[in-house]
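Heads up, one of the protein chains got dropped from this complex, but the rest are sitting where they should.
The block that comes next holds subunit A.
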Amino acid sequence: MKKILGISMSLLLSAGLMAGCGSAKSGGKGGDEILIGANLELSGGVASYGQSILEGVNLALDEINKEGIDGKKIKLVKVDNKSDAAEATSAATKLIDKDKVSAIIGAATSTNTLAQVQIAQGKKIPLITPTGTSPTITFDKGKLNDFVFRTCFIDPFQGTVAANFASNELKVKTASILIDSSSDYAKGLAAAFKEAFEKNGGTIVGNDEAYVQKDTDFRSTLTRIKSKNPEFVFVPGYYEEVGLILKQAREIGLDVPFMGGDGWDSPKLIEIGGKEATNNSYITNHYSSGDSDAKIQDFVKAFKAKYKDKTPDAFNALGYDTLYLLTDAIKRAGSSEPEKIQKALAETKGLELISGTMTLDDKHNPIKSATILKFVNGEQKFEAKINP
C-alpha cells in the first residue's frame, strides 16, 4: 500500500513538474488536453457529497471524451480537500499554480467553496460549485464574484418554489414554519417561503418556531404549532431532525402536509421517521430519477450501467451537469483560456441539463426548474416540475 502511494505520489509530483515546465501540456496554451481541476470532499465529514459529485463528473467525462472538444480531450485533475476549508484553499492554489488548470469544479459545500473564491477571483480562473447553495458564493456585499458560478439553485429559490406549490397546487391558505435556527440554509429557505407565501395571499400562523441541530424532542413545539391549526407546515431542515419531527408530529395528531427542501433528501429520513410518518409530505429538489423525461431516463440508464445499478441522486446529477455546463462554455468560447471560458459561462442560456433547463442570471445563479417530490410509503415520487 505504501509502495503504491509512493509511486503515485512521485508520478503526481513529476506530472506537476512537467506541467510546470512544458507549456504544451498546460490548459491555457492549447495542447491536446484541457485540464480541469476537481477540488472535492473525497474524505472527511461530508465525503459522501464529494464522492457522489465525482461519480457524476466521471460519467460525463467518459461521454464527452468519446468525441472530445474540437479534437481535444478533457483531463480531470482530482484533489481531495478532506472536507476542510483550509485544505480546500491550498488545493485550489495547487490546481492553479502547479497543474495550470483551465477551470475548477468544486467544492460540494458552501463553506469549502467560499474558501476558494478569493483565489479563483485573484488568479482569474473560473470556479463552478456543483452544490454550494449559499447566495454569498457568487454575489457578496453588492459585488459579483465574476469568476465564480454554480450549477445548483440557491437556497431562497427553493423557499419560493415551495410557497408557490403550497398556494397554487395544494391550495392552502395558512401555514406554519419550523426553522432549524442553527442553519443559514434553513433561515434562507424560510424567509423566502414567508415572503412568497404572503405575496400569494396566504397567512403565516404562529411565530416562527425554532429548534437547533441535535435536538431530539420536538413534541412541545409541535403541540404549540398544532394549537394554531395551520393547513400546512414548512420545515426547511436537514433529514436527521426532520425525520424525528415528522414522526413526533404524526404521533400527536398533526396530520397536515409537511414540506421541506433538498436537506430532506436522504434514505435516513425514512429510517428515522418511518414510512407512515413521511406520507403526505413534499420536498423541492434538484432533480428526480423518476422524471419521465427521455434525457433524464438516458442519464439514469448510463449511470446504472457504470455504477453497479445504483440510482443516481441529486449530487450525482449535479456533478454530471457541472461538467456539461463547463464543456458547453469551452465549446462556445472555442478556447480553453480561462478568461474566455469565464465569458462564455456567464452567457449560458437555455442549456438543457439533467437538473433542468438552465440560464445564468446576472448574479451567476441558475434560473431553472425545480422538481417537487412527494413521499409515498417511503418512496420519493415525482410530483411536478415548477418553473420559476
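Here are some notes:
Here is the rule we go by: a contact is a pair of C-beta atoms (placed from the backbone, for glycine too) under 8 Å apart; a residue touches a chain by one contact, two chains touch by 3 or more; residues count from 1.
What we mean here is this: contacts and distances are computed from a predicted model.
The listed options are "Branched-chain amino acid ABC transporter permease", "Inner-membrane translocator", "Nickel-dependent hydrogenase large subunit" or "ATPase", and the UniProt record of the chain not shown names that protein "Branched-chain amino acid ABC transporter permease". Across A:I272, A:I296 or A:L318, the single residue that touches the chain missing here is A:I272. Considering the whole complex, the residue from A:R219, A:K331, A:K363 or A:K381 that touches the absent chain is A:R219. Note on the undisplayed chain: of the listed residues A:K98, A:K173 or A:K247, the one touching it is A:K247. Of the options A:Y49, A:F139, A:F153 or A:Y211, the residue whose C-beta touches the omitted chain is A:Y211. Residues 45, 181, 207, 209-212, 214, 216-217, 219-221, 223-224, 227, 240, 243-244, 247, 251-253, 268, 271-274 are the ones on subunit A that touch the missing chain.
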